[in-house]
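One protein chain omitted, others in place.
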Amino acid sequence: MMKGLKKWRLFSLLAVLTVFLAGCGQEELSTLLPAGQVGKDQFNLLLLSSGIMLLVIIVVVAIYLIALFRFRRSKLGEDHIPEQVEGSHTLELVWTIIPILLILVLAVPTVYYTYKLGDVSAMGAVDDEGNPENLVVDVTAKLYWWEFEYPDLGIVTSQELVVPTDEKVYFNLLAADVKHSFWIPAVGGKMDTNVENVNKFYLKFQKESSGLKDGVFYGKCAELCGPSHALMDFKVKTLPRPEFDKWVAAMQDSKDNQVVANPQGEEIFQQSCISCHANSGVGESGAYGPNLASFGDRNRIAGYLDHTKENLVEWIKDPQKHKPGNTMPAFKDQLSDEELDALAEYLMGLSVEK
Amino acid sequence: MDLNKKFTPETWPDHPEKATLEAKNKFVGFWLFLGGETILFATLFATYIALKNSGPSGFGYSTKELYELPLVFVMTMLLLTSSLTSVYAMYHLRNYNFKKMQLWLAITALLGLGFLMLEVYEFTHYVKDGFTYSNSAFSSSFYTLVGTHGFHVAIGLVWITLLIFRNAKRGLNLYNATKYYTFSLYWHFIDVVWVFIFTVVYLMGVIG
Partner (left out) sequence: MSSVAQKKGFGATLWDWLTTVDHKKIGILYFLGGGFFFVLGGIEALLIRWQLYKPNNDLVSAGLYNDLITMHGTTMIFLAAMPILFGFMNAIVPLQIGARDVAFPFINSLGFWMFFFGGLFLNISWIYGEVPDAGWTSYASLSLASPGHGIDFYAIGLQIAGGGTLMAGINFLVTIINMRAPGMTYMRMPLFTWTTFVASAMILFAFPPLTVGLFFLTFDRMFGGNFFHHAMGGNTIIWEHIFWIFGHPEVYILILPAFGIFSEIFSTFSRKRLFGYPSMVFATVLIGFLGFMVWAHHMFTVGLGPTANAIFAVATMAIAVPTGVKIFNWLLTMWGGSIKVTTPMLYALGFIPSFVMGGVTGVMQGAAPLDYQLHDSYFIVAHFHYVIVGGVVLAILAATHYWWPKMFGTMLHEGLGKVTFVFFFIGFHMTFLIQHWLGFWGMPRRVWTYMNDQGWDMANLISTIGALLMAVGVIVLVINVIITSVKNVKVSNDPWGDGRTLEWAIESPPVFYNFPTTPLVRGLDTVWIEKMEGNEAGYTAAEPVKDIHMPNGSIIPLLMSFGLFIAGFGAMFRTETSWGLPVLIIGLAWTFVCMAARSLQDDTGYYIKKEELLRDMKRKGGQA
């Protein structure tokens, strides 16, 4: 690992390129500001490949420009008949071999990182006492929301992934309806959630999200999945391990120990919402609708709307208006304004962090 | 091209199927077409291999229990024999012996028909067992692979029947010689595909 890093120092010239590439982008979702080992590995490959490719472009453009300026007919005269050269074996050999060498320079780290990033052998590992050594999260992608189950911890959440920093987090990825793709650009590359098989990969989160603009990293669905594909965002909260453990404990406690900000709202929830949405963080994946145990802690409503009570009421009234094609029914005719208000207040109060 | 030009076995060219430019074009074009067909069947085979024995949860059909090997063996024999009879027909085509060629082609067609009827019987039998097209991914891929082959056999039968009747009165010329010849190429191709189906689907399904 350290050796690998040292190798990269050889390419310090590429630092210039870094500035060029990183000219913009926001740190909560830019692949150019990687916040974890996977993303950094991929960024290094980006620098290496861009460097090689820039070299190719410079050579081509140089020859091109010289040829274009030197051999214009306007200079050579209308009647000039150039020599009909057939070719040159030496030259042709040169521009076959040099690209092969360049490709090799790129191919070796490519293969290395392919295996490195594809290594999930530590996923099921347990220590001497039988406790899992690594955090595993089961991700289920649904139209158009994300469910995150922590099978070893007995808790489940949705829309906002909460993970500890500075350790490998392993993911089981599956889609419940159509294919989606799980992508946290700032932390590492994506992997598809297929409908028929579980994909496994890992990411490493090496920056606390609390310092970011919204306090979260942005996650995206990267595979066209229907009308609201563009809105299938999720957020990622990264916490230091002790805080993460606290969050887990609070989640585990949320079944018995719930904040009820509005009793009328809770009643409505029990009547109208509970068949699809759980308000306890204890459980497994497989719910019809997103788990709402930590709803009040979240950053967005439905993954993308600002986290305000007004937006929440609007959403419950007519979800199709905001996210066409999602499976939640409209409640504008079922619930009065007053009831909606109470329900929203109750939901905004659901919290494990306060 | 003169369709009425009369030949004798002596003036008949050695390779009547590619004696003119048009014939050569058809000859080469048909080979290429068969190349494309090979890829088509390869895709169907790959899909079948990926999906065989695969169905909804609690799926009760498997290649081992389903297939009727003796019946399929008879079908195989019929089709292999028909390939042989079409070779005889081509022998007579080369020798400008129209009547014998027609006869052997008719036999080829009858053998092909026998194959097809047995295949229809086989499919009905499976369907009666509940193994319908929509039953599972396995059934869809099985019927599509074997059925596409069967469809090719049916097309071949219509083709050769039309050829036999269309030319019955006027005999061989350099125009229809190519048609007869490409039909025989097609028929051999179908036969080869069947050999693969017999091996990959049936033998490997029951024994492997």
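When the chains are written out, they are named A and B in that same order, and each has its own residue count from 1.
Everything that follows uses one rule, which is that a residue touches a chain if its C-beta (ideal position, glycine included) is under 8 Å from a C-beta of that chain, and two chains touch if they have at least 3 such contacts.
Small disclaimer: the values here were computed from a predicted structure and weren't measured.
*Asks:* Please pick, from A:A67, A:A122 or A:V259, the residue that touches the omitted chain in the full complex.
*Replies:* Of the listed residues, the one touching the omitted chain is A:A67.
*Asks:* Which parts of chain B are in contact with the chain that was left out?
*Replies:* 1, 3, 21-22, 24-25, 28-29, 32-33, 35-37, 39-40, 43-44, 47, 50-51, 54-56, 59, 133-141, 144, 162, 166, 175, 179
*Asks:* Which positions on chain A touch the chain that was left off?
*Replies:* Per the touch rule, chain A residues meeting the hidden chain are 21, 23-26, 29-32, 39, 41-42, 45-46, 49-50, 53, 56-57, 60-61, 63-64, 67-68, 70-73, 76, 80-88, 91-92, 95-96, 99-100, 103, 106-107, 109-111, 113-119, 173, 175, 177-179, 181, 183, 185-186, 188-192, 194-197, 199-200, 218, 220-231, 304, 324-325.
Note that in this section only the chains that are shown with their structure count from here on.
*Asks:* Hey, how far is the Cα centre of chain A from the one of chain B, in Å?
*Replies:* 52
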